[in-house]
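This is the structure I have questions about; it appears just below.
Removed: one protein chain of the complex. Kept in place: all other protein chains.
Up next, chain A:
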Amino acid sequence: MDRVNFRTQVLTRHLQTQIPTTDHLHTAPCLNYSPPELTEPSPNFDTKSLRKLLDGQNIEDIDYIFNLMIQSNLFCPRERGGKVFIAPDFNQSMEQQREMTMRRIDYLREKGAFDGWFEKKGYEGDLWRFALAESVSVFDHSLGIKLGVHFFLWGGAIRFMGTKRHHDKWYKPTETYEVKGCFAMTELGHGSNVRGIETITRYDASTGEFIINTPCESAQKYWIGGAANHATHTVVFSQLEINGVNQGVHAFIAQIRDGNGNICPNIRIADCGHKIGLNGVDNGRIWFDNLRIPRENLLNSVADVTPDGQYLSAIKDPDQRFAAFLAPLTSGRVTIAASAMNTTKVGLAIAIRYSLSRRAFSVRPNEPEVLLLDYPSHQRRLLPLLAKTYALSFASNHLKMIYVNRTPESIKTVHVVSSALKAVLTWHCMRTLQECREACGGQGLKTENHVGHLKSEYDVQLTFEGDNNVLMQQISKALLAEFLAAKKRNKPIKGLGLEHLNKPAPVIPTQLTSSTLRTSQFQTDIFRLRERDLLHRFVTEVSQRQAQGESKEHIFTVAYQIAEDLGRAFSDRLILQTYLDVEATVQAGALKSILGLMRSMYTTIVLEEDASFLRYGYLSTDNAAVVRKEVLKLCTELRPHALSLVSSFGIPDAFLAPIAFNWVDANAWSSV
């Protein structure tokens, strides 16, 4: 209709040119919103099947939580442009936002959303818990984190670090929120370096109690989610000193508030104050003034103290003990990675839908203005991020699966993969949100349009549960250790997808073409070549420095450049591999083709953007030029699928924003 009207007006103007007129400046006809559904080609693949590849078997669990949130006024529904959207009211004060988060949790609990939290067993139980945590985060990061602290951190510590006596006592009241838990690990002076925390706990055999103490200001517990307002109990991480010997970090249960919300004796709590985002979570600081707790409150899955004060542990090596102790808490990283992907999907769905309805500048006079996403530059900004989001979402699912199927033997893999993906996925999330914010222009600045505001809500994900840079360096350390261990045993390297190192180095064609770039063979080869070469370089650098007498610790600090490049190389190769695995499950047809196209976009954009390919010579400058050209071609080919691809994300309209739909009506005077 728009077009017809427009043509009529243009024709009328043509006919009128015979009449002399002094009016040379015509005002353009008023802009109408035209939904992308009407103008874009309909999907040539089954969008539901694609969503199934993203959300797997938990679609119904996820949609159920979406249903609960959409139907309650607690989630602040508001009508804009003929549609109802839900989002927290960020104009509320910090204290109000915190209360709303708690009320939303109460609502979900009343509806039975958490029923069976601790009973549901096996990998299905794990996947259900993840689905729940991720879907509430689509509404609000604070809600997801507040819930995650209580169930995954506090509840997870009870489950994994505790034993039957803790399970019997704490599961039920945790599920019903009679007990509100928090997790006191980080201190003012120690974050990533958990083993350096300064809180100290001693045992008093005469009363059978532990005494927890905050010896100095830097030992105050910091950023403890839930501590400032609501939590009644906490898991405390502390050095355990028995008979003058420090046994390393252990975890204890301590009550910090009574049933009426009053802070307990020997506990001091202060607020962390207003933050750049996530103000719906009440982060607090805790000091322990020789707090006495019963001996049974030690979470004793790997070590215990007898009533008479003997320290017992099946694992003698304190390093291994610490690793075994913390391993199950990886679930935090799994949900962070998955939530990062959901947030990325929200941002992209909004920005791409907007770019399919907003126009700017005409190419020729009297022609309609050009749709934002018809500009090659706009495609280049958004479409590679779209393809990458699919690749990283599949990787996030892979992480989930190795976590839920974990065995004692796979702990290392889970640790390395979760470190890598937590870092890569959260960085991708922040970068995408920034691009989406800019791609939406001024509209991106409005809180109600999400893309801008989400940046501050999600910035914390780069830091919590392991600083991304620290995590990336840990990957390289782990890879080095694997490599050296295999060499020492004189056996082929196994695990972490490193088996390709046992084969001869892949050969990259000297002259790349468009079709080569799109073969999975080439893509796999060049990603493997880069990982392999960087690992060898890292091994060489470390051993050379060791030969010169430098300590391992010192070497890792100074060799960080190559360590980070290697961490990236490992992650990208892993992501490609999981992508190919997903693709292999799909039958030939339209869906498989679009997956192939997005894979090529993913690999090509990595080749274009990561300097290491040129830096270390995996790509010649000529080939880098071929890669760059290919990106543009891929953008053109992905362009017609843009709408279908963001629709397949399965984020309900209510969680998107007014600019994703009729933004003219949403801003009309009648809606003021």
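Annotations
FYI, contacts are C-beta pairs under 8 Å (C-beta built on N, C-alpha and C of every residue); 3 or more make two chains touch, one makes a residue touch a chain; residues count from 1.
In this text, contacts and distances are computed from a predicted model.
You can't see one chain of this complex, but its UniProt record names it "3-hydroxyisobutyryl-CoA hydrolase", from the set "3-hydroxyisobutyryl-CoA hydrolase", "Integrator complex subunit 14", "Ribosomal RNA-processing protein 42" or "LSM complex subunit LSM4".
Touch with the chain that is not drawn comes from one residue among A:E241, A:E448, A:D467 or A:D653, which is A:D653. Among A:Q71, A:N290 or A:T306, the one in contact with the hidden chain is A:Q71.
Along chain A, the points of touch with the absent chain fall at residues 1, 35, 37-38, 47-48, 51, 60, 63-64, 66-68, 70-72, 81-83, 110-112, 647-648, 650-654, 661-662, 665.
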